[in-house]
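Supplied in C-alpha cells, the structure appears directly below.
Of the protein chains in this complex, one is absent; all others appear in place.
Now for chain A:
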Amino acid sequence: MSDELKRITYVEDEPDIRAVAELALTQIGGFELDVCVDGFDALRRTPDFRPDLILLDVMMPGMDGTETLAKLREIPELADVPVVFMTAKAQRHEIAAFLKLGVLSVIPKPFDPMTLSSELRDIWNMRILKDQGAPDHAERTA
C-alpha cells in the first residue's frame, strides 16, 4: 500500500456533483483522478487505473454503490483497495451498516468541496496509523 494518497477513482452519476468534486479533488487536493459516471464504468476502468483509493457514490441507478463495491472486490487487483462511500444516507445506523460492508469510511452528502480533499487525506492517514498499530479512537478514549 502506498504511504501517500495520490490516485483516486471517483464514481458519481450526478453530473453537477461530479463536476464540483472533480474540481475540488484535482485543483485543491492535487490528486490524480479517474472519474467514472456509474458502477459499470468503474468496473471497466478501475483495474487499469490502479487507484490508491476509490470514492464511491451509494445511490446510483443501475448498479448502486454497495453492488459496485461487491463487484470491485471480486477483481483481484482491487480486492484490497480502500473504498470510501459518499452518501446522503448518513444516519448513524446507515453508516454502521456501510462500515460492516468493509468500507474505510463514509463521507456524508452534501459535502463541502473546500474540505473534501483534506477529509480524504485524514481518512487515509488514519488508516496508515491504524495499520502501523496505533490504537483507534475508541481504544484511545476507553
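In this text, contacts are C-beta pairs under 8 Å (C-beta built on N, C-alpha and C of every residue); 3 or more make two chains touch, one makes a residue touch a chain; residues count from 1.
As a convention for this text, contacts and distances are computed from a predicted model.
Only one of "4Fe-4S ferredoxin", "HPt domain-containing protein", "Thiosulfate oxidation carrier protein SoxY" or "Sugar ABC transporter ATP-binding protein" fits the UniProt record of the hidden chain, and that name is "HPt domain-containing protein".
Per the touch definition above, the residue from A:16, A:48, A:80 or A:131 contacting the chain not shown is A:16. Contact with the chain that does not appear here is found for just one residue of A:75, A:88, A:101 or A:129, A:88.
Touch with the hidden chain on the side of chain A covers residues 14-17, 19-21, 23, 27-28, 59, 88, 109-114.
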